[in-house]
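One chain of protein is taken out of this complex; the other chains stay put.
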Amino acid sequence: MEPILQVKDLTVSFNAFAGTVQAVRGISFDLNPHETLAIVGESGSGKSVSIKAVLGILPKNGRIEKGEILYKGNDLTKFKEEDFYSIRGKEISLVFQDPLSALNPIMKIGKQITEALILSGSVEKSKAKAKAIELMEAVGIPDPELRFEQYPFQFSGGMRQRIVIAIALASDPELLICDEPTTALDVTIQAKILELINDLKRKKDLSIIFITHDMGVVANMADRICVMYAGRIVEYGTAREIFYEPAHPYTWALLSAMPDLDTKEKLFAIPGAPPNMLMPPKGDAFAARNKYALQLDFEEEPPYFKLSETHYAATWLLHPDAPKVEMPEILRERIARMKEKEAKSNGRAE
Amino acid sequence: MTKYIMQRLLATVITMFVILTIGFLVIRLMPGSIFDGYDEMTPEMMQALNAKYNFDKPVIVQYFIYLKNILLHWDWGISLKMNPNVPVWTIVKQKIPVTLYVNFYSLLLSLPLGLLAGIVMALKKNSGIDYGVSFLVVIFISVPSFVFATGLQYFLAYKFGWFPIIYDVNAVGTAKLHSLLLPILALAFSPIARVARYLRAELAETINSEYMLLARTKGLTYTQATIRHGIRNSLVPLMNIIIPMFTTIMGGSLVVERIFAIPGMGGLMIQAINTSDHQVTLATLMFYSFISIITILLVDLSYGIVDPRIRIGGGKAE
Partner (left out) sequence: MKIFDKNDYKDLDVSKLQYVQLEESIHDTNFETKPIGFFKDAMLRFCKNKSSVVASILIVIIIFFAVFGPMMNDKGFNDQDLGRVNAPPKIPFLADMGVGLFDGGMTLVNRRVENLSDTSQYPEGCILDVYNRRFINGVEMCDLEVDYYIYNDVDEVYWFGTDYLGRDLWTRLWRGARISLVIALVSVVVNVVIGVTYGSIAGYYGGKIDMVMMRITEVINAFPNIVVMTLFIMIFGTGIFSIILALVVRDWIGTARLIRAQFYRFKQNEYVLAAKTLGVPDRTLIFRHILPNSIGPIITRTALAVPGAIFSESFLAYIGLGLRPPEPSIGILLSEGQKVLLYYPTQVLFPAILISVLCISFNMFGNGLRDAFDPTQRGA
């Protein structure tokens, strides 16, 4: 199957007051049609910057140093602002992190949904309204006729996020990028929004890139997962591979830091702070915070070691001559529990 | 919305009333009789005059008489020093039009120019144009309007002869505008700069807002997003500076009117103060208060129209 989006060796940097920030340092990933790809990483790891580059909405001081972004065979890095007008909304859409600030406070909800449709001239005004109301129903807004005429401040946070999703879907895109869509919401609403996104994906045949810092959110969403750290992808694989056979110490740390109901011990916290991206460290950027770091991790950048056809990780620990390392005890127990649970629920389902 | 309007109207009436009361009391309680300086007057004459103008009654009684005359007969008293025995309202009503003309036109001129300059600066932020216009903005904000007025009068009117040096009272139509253009310009510089500076800051912020980004990602062009979401939204808080802006124009117009010999409220107020004609002074002070309070009212109301959060938020209480 031909991937819908291919990112190859993408490098993005920013000119800042203090120097050049290397936000994304050569990342590559593919997105297959009708697939959900999750990009996981902590703040500042470069995940948002990568997708801003995809949509051509990098801030003025940011630029793509090298690499390709192939969408249906077209290289988006070569696109000018005008070329993106036929892509944004219509082909690729974005759901924002914070629905509170993503909606224009003084414009009616309905107008915000139909605006792009009407301005692009693709749909008449009356039809646009019908479509908007249909969409509002689809994203689970009660009384859409009434809500159409209301303003953002009359909506709750979860409702606003539904509206943002409706806006993103208004021009029938094929690819939906969700940039931490649940981070700003209450936990109870998070699950509903995730469910909605999964539901819409099925109904509208979407491909989704899902960006988050929360491993817990990813579990039920993603087909494949990229783990990013300091502007690099350190490990990628299918969701099962990442959760059950993680290989990079950073992924271990992330998984250990994920709260779950059964863990009795104190929650694991990753020591140290992410590196300063003005001067990214040599070698594996995570080495300084990594208990299992090898001498070589500090000196030479690790290549990707192939673990399976779909699973790769960039750490020298996987080198055949490296000391054999076991993932931390706490994580092993946790994975065992997860597997057990899954087996149980599968058993029940059958 | 109706409730909101009623509240604002009521507040306006109360404020006017408070200002009138304080103004009256301050002026009436000032030391010295208004007949100081008329040494040839006999005590009998003074007494007769005092009785005629109710100055022999307690201040509170005088105040209620004054208030009653205004409310019932629109009678603001009579001038005692400048044009003795002429009703204050007769004097004032001749002076109001030209003052409003000058103030209104400067505001009218400054809004579009200021908006334009602000938009250009925000869109070209940190470019040569931005720095150039910003420098002009600092100069326009800093230099007082009467200095501009003096400069314009000396160079454009006196040296080059493009405009009359002083206002031509008999001019009408475009000739009137031509004759008042220099004072209007002098008063407009500072508001133009204020609007420009404010809009630049505001627009630079909205342009970087999430909803601008959303507008672009949903398929609007950069220009469409900037106009429909950026500029429109940054105009809302602009209301905030219209009040101080208008007050600055008004304060400046007092002096600028004098420089160009415009027979308006400014000149009247200066003359009334300097001749201690208190009835006239009080009326001119009330005029300036009225104008600024009306401006505040209009701004409050237009806020309600522009910003749905205020309009509908107020509506909920009904």
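Worth pointing out:
Note that the chains are named A and B in the order they appear, and that numbering of residues resets to 1 at the start of each chain.
To be clear about the criterion, a contact is a pair of C-beta atoms (placed from the backbone, for glycine too) under 8 Å apart; a residue touches a chain by one contact, two chains touch by 3 or more.
Remember, it's a predicted structure, so these values are computed and weren't measured experimentally.
Checked against the hidden chain, the listed residues B:83, B:150 or B:221 yield one contact partner: B:150. Checked against the full complex, the one of A:14, A:268 or A:305 touching the unshown chain is A:305. Against the chain not shown here, subunit B presents residues 15, 18-19, 22-23, 26-27, 30, 125-126, 138-139, 141-144, 146-147, 150-151, 153-154, 158, 165, 200-201, 204-205, 247, 250-252, 254-255, 258-259, 266, 269-270, 273-274, 281, 285, 288-289, 291-293, 296.
One chain of the complex is left out; on subunit A, the residues touching it are 8-9, 26, 28, 271-273, 288-296, 298-300, 303-306, 312, 316, 318-323.
We adopt the following convention: only the chains that are shown with their structure count from here on.
Looking at the complex, you find that subunit B touches subunit A at residues 208-211, 213-222, 224, 228-229, 232-233, 236, 306-309, 312-313. Chain contact summary for the complex, subunit A toward subunit B: residues 55, 57, 59, 81-82, 85, 88-90, 93-94, 96, 98, 101-107, 115-116, 119-120, 151, 153-154, 164, 167-168, 170-171.
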